[in-house]
Every structure is written in structure tokens, then in C-alpha cells.
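With one protein chain removed, the remaining protein chains of the complex are shown where they sit.
Entry: subunit A
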Amino acid sequence: MVKIGVVTFPGTLDDRDAARAVRLAGAEAVELWHKDEDLKSVDAVVLPGGFSYGDYLRCGAISSLSPVMGKVIERAKAGMPVLGICNGFQVLCEAHLLPGALIRNDHQKFICRDQKLEVVRTDTPWTSKFTAGQEITVPLKNGEGNFVCDPDDLERIEGEGQVVFRYREFNPNGSMNDIAGVCNEAGNVVGLMPHPEHAVEAGFGPQSEAGPHGGTDGLGLFTSVLTQLVG
């Protein structure tokens, strides 16, 4: 069975949700602790969101230096699929695995809503189950989700096709070019601010055509990586 590691940092909130998403997709979820120096033979790693510990300096800065991240960086550079969600996205940017940085929302407020996204790129291990331009809805909750980089980097990211998700209808935090998620040059490392792991099971997800809490659009990320790893 495909093994997907889910890293828990002190204070992590959404690790259980991410592990549940992994299981619902059909893989084995392997718990990883931030002090682990062994990735326990996992085939992919999810850095979940929803934590605040270590954010005193900059979100994700201290966490990006944790022992487990040393291994994640090494394996990511060798091609292992890595997904960073929300704070996990911030950790990947601080670890320089992803371009850009995430700063305080332009309106200064924490925001929590069901968010429409456009899937821009579908040839990453985390988005292959989607079609280009597909609209999905997943919950979003952040205070520092404003994606920024310098103009040259922005041009490069757009030019190289590193934008994976874009906000639709409403930009919740001021992110440049409505960017909600990006990938590295190789495409195996993906980060996004909204939370797909909160939209994986009918009855527990966002509002959708399937009814209140009926949305399961987030499951596609987890089934995508499974397809990729099974081959």
C-alpha cells in the first residue's frame, strides 16, 4: 500500500484531517513528528496546516529548520511528491522549496470561508485528477496567506507555469495575480493556502451542489498522488 507521511509540528491542528484525507483516498497515512530524522519509507509527504507554534519570527520559518524538514528537503529535491497546505505552504516557502513568501493578509484580518479555486496546472502529482481550468471549492482559513514575490520572480513563476491554483471570484488575502498555490520547477512540490483536506467527505465539507457540507473537491489532490505513485 502507498504510504503518505503527514508531519506533525508542535501545535499542528490539521494533521488528523490530512491523515483522514489520505486514508479516504486509499493510501496508508504515516504519522511523522517534526523531530523525526527518518521518513519511515513513505512515498510522499503532506505538511498540514493550522498551527502557530514557531510562527513568532515569520510563519513557517522555525518549522522549516526542524529535523524532519532536512529529510523532506532532500527527498523533495530527488523527486518525492510533497504537498504543503496553509502553514505547510509557508514552511515550504521558508525552506526555499517553493518560490515566493506569504505575508499578512492585505486587509489584516483572519479570514475563514468556502473558497472557489481554479486548477491551473494538472501535470503535478497532486493535481492530475483534475482538468485544466476546473473550478473547485475548498475551505480557506488564514491570517497570513498573502502570496508575494518580487516582480522578476512573479514573471518567472508565471512564465514557467508554476502557478497551480488561482483564486476565483474573490481574492481573500491580496495574493499577487490571485495566486492560491504554486509548485517548484520540477512540479513535485506543491503548496496551496486553502485546505483541500477539509473537503474530502460528504457531510463534512463546504457547501456544494451536493448540499450543505457536501463538497468533496479536495479529495482530488490525494487521489491524484495515489495514481501517480501506483503508476
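Points worth noting:
In the analysis below, a residue touches a chain if its C-beta (ideal position, glycine included) is under 8 Å from a C-beta of that chain, and two chains touch if they have at least 3 such contacts; residues count from 1.
Here is the rule we use: contacts and distances are computed from a predicted model.
Of the candidates "Ferredoxin protein", "Sulphur transport domain-containing protein", "Phosphoribosylformylglycinamidine synthase subunit PurS" or "ABC transporter permease subunit", the chain left out of this view carries the UniProt protein name "Phosphoribosylformylglycinamidine synthase subunit PurS".
Contact with the undisplayed chain is limited, among A:K3, A:R23, A:R104 or A:H213, to A:R104.
In the complete complex, the hidden chain is touched by one of A:D14, A:D43 or A:E94, namely A:E94. Within the full complex, the residue among A:L32, A:C149, A:V163 or A:L221 touching the omitted chain is A:C149. The missing chain lies against subunit A, touching residues 57-58, 61, 65, 93-94, 99-101, 103-108, 146, 148-151, 153, 174.
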